[in-house]
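Of the protein chains in this complex, all but one are displayed in their positions.
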Amino acid sequence: MTTTSAGPRRALVVRSVVVPVVLVAALLLLGHTLSITNVLTLEEVLGLAVFAAATNLLLGYGGLVSFGQAAFYGSGAYLVGLSWLHHWMPFWAAFVLTPVAGGVIALAMGAIALRTRRLYFALLTLAFSELFFQLVNVRYDFTKGATGIFSVSMIPASLASPRTGYYFTAGVACVSLLILWKVTVSPFGLVLRATRENRERAEALGVSVYRHQLLAFVISGAFCSLAGALFVVWGQSTYPDLLNWTTSGQPLFMAVIGGMFAFLGPAVGALLYQFGYQYVTQHSHDWQLILGAALLLVVLFRPDGLAGVVSRQTWARLSRFARRAGRRGLPPEREPAAMETPIDGAGEAARVPGSPTP
Amino acid sequence: MILDIQDLHVYYGESHVIQGISLEMDRGEAVALLGRNGAGKTTTMRAVAGLTPCARGRVRFDGQDITRWPAYRTARRGLSFVPSGRRAFDTLTVRQNLDLAARAWRFPRRGWDVARVLKVFPLLEELSGRRAGHLSGGEQQMLKIARGLLANPELLILDEPTEGLSPAVVKDLGRWLDLLRGEGLSILVTEQNALFALAHADRGYVLEKGRIRFASDASSLRSSDEIRSYLGVARLA
Amino acid sequence: MHAFVVDLVSTLSTAGYLFIVSAGLTLVFGAMRVINLAHGSFYMYGAFLVTTLVGASSGARFWWAVPACAVAIGAVGAVVELGVMRRLYRSEHLTQLLATFGLLLIFADLALRLWGTGARTVSSPSPFQGRITIAGATFPSYDIAITVVAVLVGVGLWAMLTRTVVGWRIRAVVSDPEALAATGTNTHLLLTVVFALGAGLAGLAGAIVAPQTSIAPGIDQAIIVSAFIVTVIGGLGSIAGTALGAVLIGVAQTLGTRYAPNWASTVIYVVLIAVLAVRPWGLLGAAER
Partner (left out) sequence: MTVPTLKPRLLAATAVTAALALAVTACSSSAKSTSPGTTSPSASSGSPSSSAPSSGGSVTVGDSTTLSGAIAQLGQTGLDGVKMAIADLNAKGGVLGKTVKLVSADDNITPATGATEVRTMITQDHAIAMFGPVSSAVAAAQEQVTNQYSIPMFFYTSNDMGLMRGGANKYAFQFVPNTTMEPSAVADYFVKQAHGPITIATFAPDYSFGHDTVSGFIAALQRLHVNYRLVAQEFPPLSATNITSYLTAIVDSHPDYVFNAQFGSDLVNFTKQASSFGLFQKTKVIAMYDYNVLAALGSTTPAGSIGFDRAPFWAMPELGNFPQTFKAKYGDYPSEWAIMGYTAVQGWAWAVEKANSFSPSAVASALAGATVPTIRGNLTIQACDHQAEIPEYVGTIAAQPDPRYGVRLWNQPVFSAPFSDINPPCGASS
């Protein structure tokens, strides 16, 4: 393989300049032209987009299915909420602290959870977030229990105005997405991807998979926590449901719907999921039937998500580029380069009836 | 003719792995399928056994078109595929592995039952209570072949049987193969170890990038310098 | 002595209840590596169906209604396997999880149409309507029925997996489905049977537990989390592990309620985290490659 790196480099320019500029312009335009209701929904979507993209750092890039992302999301929201309730600190201080808190929680949680693999990892992270969920529920005097904390004065008056809140959220979301994207294309991100594609080989080359995964977990936790704080900006409330397993499932759905192998896939998924969910719940009492059927159809017929349609080949190209640029001498992938299964390595896939053993 | 493959094509996703392979073998023959790693040997055999779908082409077994048959049907029909690697049912005991295979289907009786298999492989008798996951590579290979025989096949397909085995066990393996040939069983072996395969086969095919590069009888393949250098076996000889 | 008997009986009946519910889940996971969120739906349908079959009548009808529920829900499971799960064996766990979540939503909605929003009940069958007193502790005699059924289910599954060819095949399909197909086993049919069996066990669980509880929408989601905790603690795919997990959670819940009532609901998660931190594959689970 002796292709010049000019191609990928130009691709990088496209990705790091053109895409963000187009997106920011679109967001500004939308914030200006949309009705208040839709601005507010878009604000919610942007928070969820950060949540989903941060989760996808683990899912799509690290091959780690964490079912405990709600622990960070909810912690971020509760940090802001409890700061207000108990007069710990002003909103801005709490807001800035949320990623730190999320990172610290992720460090503790990841240190234990990353000792396990695949499904057990998913279930152990789930157990952690359910523990948080129960703790918030039973400490009624401290957290207001299952009712949650609701007050418009939880956030500064300036942010309570929908458009200001939207622009603020859009700004935070764009910066967060940019940072997350930088992480994914950094040497760290490339090694992370290598650990997803072949853990054993990465380990054989002296990469500490555990440390890389832990760092990814911490980064993901920090941004999920920030997304939780953005939820408070949107909803002026925090309640235990934000820590429940269904909340952990949301960013995973979004990533799958939008496509976990494209950086912006989860964000697109957040947009589609949230608008779809709202539309369906508002227009039909049978929303469960409709949503369930839609989910099933996506999973059966578009398993790599909607963004996958556009970007699967792009992804393959980027992977090849990543291999050349980042792995410095890792042996070439065996053909065929089948879509990797994020939870299972290829080894597990091979044990499923009728699947290829390359 | 026991096996007749015509213009077989197989894809993995978008990559065209097998690009038109034709292969014929007669009843009672032992045929070796050779080639480097990734040449498509295993894929061809998997496609024949029904484990991988064929995109195009036709596979006939004993005059019957089995191209689209699922693996269990080809197995019941008498085509026994012994996969490569450590593929015993590791949570079951050796005996359970054998009983499972013996009772999987009411196979036409062609003379193989557990007692006879244990007579051929007496070591398995000793190991019968052991969990298959705890067996050595050679023992697992023996177990897999025994399992394959219990399907009472007319054609036994062995995928990379020598992979990971010590030279002593490889020698045993050769003995078993000759024994089975003596029984009149048709055997198709894929191998990277060309010398081993050709030593126990009547004919051989050499695959390269999903196509058949050479086909000839075993002795002439063995002696051909071109083949030897192509397969990189000169050093071994 | 009295307190001990009370705790023991409470632990046993809780464990029995949890085991029956979780057995099918772990069986399905063991054979097909699928985490089935719709397992709770099968449980709920079993419970609703038994209320329909038994109705207001008391007692005797229950005993033929229970197997009928198990068979009916097993059939539903077979349809689900053929229609949905079969297409997903090559997908990753997350995709399967999403599919079963979609099924859970669909089943929940259909249940609202079929059985309405209200709570339903069914009375205990005739020989188990009363109470039993041991060492001064009184407890429902139906607890005995639950415990007996739990033991029967456990022993039955264990015997099937270790003593029958079908059981060996189910274990073999875990190790190597292709090699199993190469021995002439119809693995597709086998997986349909296993999934139907898992669903049937969930339906049986719902039916057998029904006299002890109220049956209302939402029990599908309420049960699934407990069932997961139990199976994960024991090690996914291990019947004995599930039994152990059920007992452990029974103990944790009983002692938690007695000594730290405010924290009882958190105790089980602490147990789960502690177990997985020490044994990442559950107590009796096989280490995954």
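Lettered A, B and C in written order, each chain numbered from 1.
FYI, contacts are C-beta pairs under 8 Å (C-beta built on N, C-alpha and C of every residue); 3 or more make two chains touch, one makes a residue touch a chain.
These figures come from a predicted structure and were not determined experimentally.
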**OP:** Could you run through the displayed chains and say which ones the absent chain touches?
**Re:** A, C
Subject >> Residue touching the undisplayed chain, where the options are C:125, C:167, C:237 or C:256 >> reply: C:256
**OP:** Kindly note down the residues of chain C that lie in touch with the hidden chain.
**Re:** 3, 6-7, 9-11, 13-14, 17-18, 56, 58, 108-109, 112, 116-121, 123-124, 131, 137-140, 142-143, 211-214, 216-219, 221-223, 226, 253-254, 256-258, 261-262, 264-265
Original post:
List the chain A residues touching the unshown chain?
Top reply: 3, 6-7, 10-11, 14-15, 18-19, 22-23, 26, 30, 32-38, 40-42, 44, 134, 137-138, 140, 144-148, 150-152, 161-164, 231, 235-237, 239, 241, 262, 264, 267-268, 271-272, 275, 277-279, 281-282, 285, 287-288, 307, 310-311, 313-314, 317
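Throughout what follows, only the chains that are shown with their structure count from here on.
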**OP:** Select the chain at the greatest separation from chain B, using centres from the mean of Cα atoms.
**Re:** A
Subject >> Length of the line joining the C-alpha centres of chain A and chain C, rounded to whole Å >> reply: 32
Original post:
Centre to centre, by mean C-alpha position, how many angstrom separate chain B and chain C?
Top reply: 42
Original post:
From the C-alpha centre of chain A to that of chain B, how far is it in Å?
Top reply: 47
Original post:
Which chain A residues reach two or more other chains?
Top reply: 354, 357
Original post:
Which residues does chain C have that touch at least 2 chains other than itself?
Top reply: 175-176, 178, 181, 187-188
Subject >> Residue numbers on chain B that touch chain C, as the complex places them >> reply: 49-51, 70-72, 75-76, 80-83, 87-92, 96-97, 99-101, 103-105, 107, 133, 144, 147-148, 150-151
Subject >> Parts of chain C lying in touch with chain A, wherever the complex brings them together >> reply: 33, 35, 84, 87-95, 98-99, 101-106, 108-110, 173, 175-178, 181, 187-188, 191, 225, 228-229, 232, 236, 262-263, 265-266, 269-270, 272-273, 276-277, 280-282, 285, 288-289
**OP:** Report the residues of chain A in contact with chain C in the complex, numbered from low to high.
**Re:** 59, 65, 112, 115-120, 122-124, 126-128, 130-131, 134-135, 137-138, 245, 249, 252-253, 256, 286, 288-289, 291-296, 298-300, 303, 341-344, 347-349, 351-355, 357
